[in-house]
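Note that one protein chain is taken out, while the other chains of the complex remain in position.
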Amino acid sequence: MSPVQIELRDTSFDPFQELFEHRKTFSKIGNHGACSTFVGTMREYNGGDRVLAMQLEHYSGMTEKQLEEIVGEARKTHEILDGLLLHRIGNVYPGEDIVLVAVWSTHRKDAFAACREIMEALKSKAPFWKKETLVEGDRWVENNTPGV
Amino acid sequence: MSPVQIELRDTSFDPFQELFEHRKTFSKIGNHGACSTFVGTMREYNGGDRVLAMQLEHYSGMTEKQLEEIVGEARKTHEILDGLLLHRIGNVYPGEDIVLVAVWSTHRKDAFAACREIMEALKSKAPFWKKETLVEGDRWVENNTPGV
Amino acid sequence: MTIHVRFFASLRERTGIDSKTVDADGLHSIRDLWSALTDEPLDETTLVAVNKTYAGPDHAITDGDEVAFFPPITGG
Partner (left out) sequence: MTIHVRFFASLRERTGIDSKTVDADGLHSIRDLWSALTDEPLDETTLVAVNKTYAGPDHAITDGDEVAFFPPITGG
């Protein structure tokens, strides 16, 4: 079974409180020497335009499946002792967090690489679509900013 | 002035509670689109030996100066909007956190790269030395595990 | 042969179709299915999933498949 807890959330969450609570569930901590995390947060501006809100659409069933596969892929080359992957769906507002990826490993090399790889794969493979509400109307976000 | 808060701590801290509190101090959040963090935690075993405790020695004055320089170096090539860098000194026990590096940037590329680079530079340039207490006595840790 | 078709995001808005059950007798591939639904060419940026797994435009469709079309993803 995957050691990574994956969840889609339709309400706002605080990633650091989630990580604090998540870590309490570890039954054993002796090997967890390294934790790498990434938090993506909604900005107030995108491409120079003020963004008032965002709708995050997903493909129920496929999104979860892809996230599981992305984590499974990362586990083929990196040790993942534990992890947490949260992603918002629905209406999101500036300053709210969109995504949290956290990976615990014995050593930092695996933790860093797995967190980064999961995040990049999520950006290109997990079906989510952002529609921004601007002052003058709505628009679909067409491309992600490059990660590497 | 550096946007990264740097502190040496002689008592245990929870990195996720620290991050939760630290983020509350942001006066503006509109651009903070990405946050990459790393947490290093003391393991119960090192090189096959049970480790009961660890003493973290540092060079007061130089350690702080090096950490500032490491952050300054990372800022030359990456946008850092805010950050937090905590490192334990003194007696540390298994399961306690040793180091926290957190970087906030507009985009994930800068956040990931800066966090990683600060962590690697810290491992090779900031004067800290670990002495482990084993069941049969003490030993100095001679090398860090590779990060890349 | 029955195919359940779904469109997402900007493609859903452009086609005006959210989901649709298509009688696909005589259709063989994803490409055939697309052509039966719209006059637009199948843009190479359009992503396709068959039963929630990514597939190419020449993938063969079979009875009961759920086929989804969607634009480049922008999550995270």
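To keep things simple, chains are lettered A, B and C as they appear, and every chain counts its residues starting from 1.
Following the convention adopted for this analysis, contacts are C-beta pairs under 8 Å (C-beta built on N, C-alpha and C of every residue); 3 or more make two chains touch, one makes a residue touch a chain.
Here the structure is a predicted model, which is why all the values come from computation and not from measurement.
The chain that is not displayed touches the following shown chains in the complete assembly: B.
Among B:51, B:99 or B:115, only B:99 touches the chain left out of the display.
Interface residues of chain B with the unshown chain, by the touch rule above, are 40, 56-59, 61-62, 65, 87, 98-99, 119, 122-131, 140-144.
We adopt the following convention: only the chains that are shown with their structure count from here on.
Between the CA-based centres of chain A and chain C the separation comes to 27 Å, rounded to the whole angstrom. Centres computed as Cα averages put chain A at a distance of 23 Å from chain B.
Chain C has no residue in contact with two or more other chains. Contact with two or more other chains is made by residues 40, 119 of chain A.
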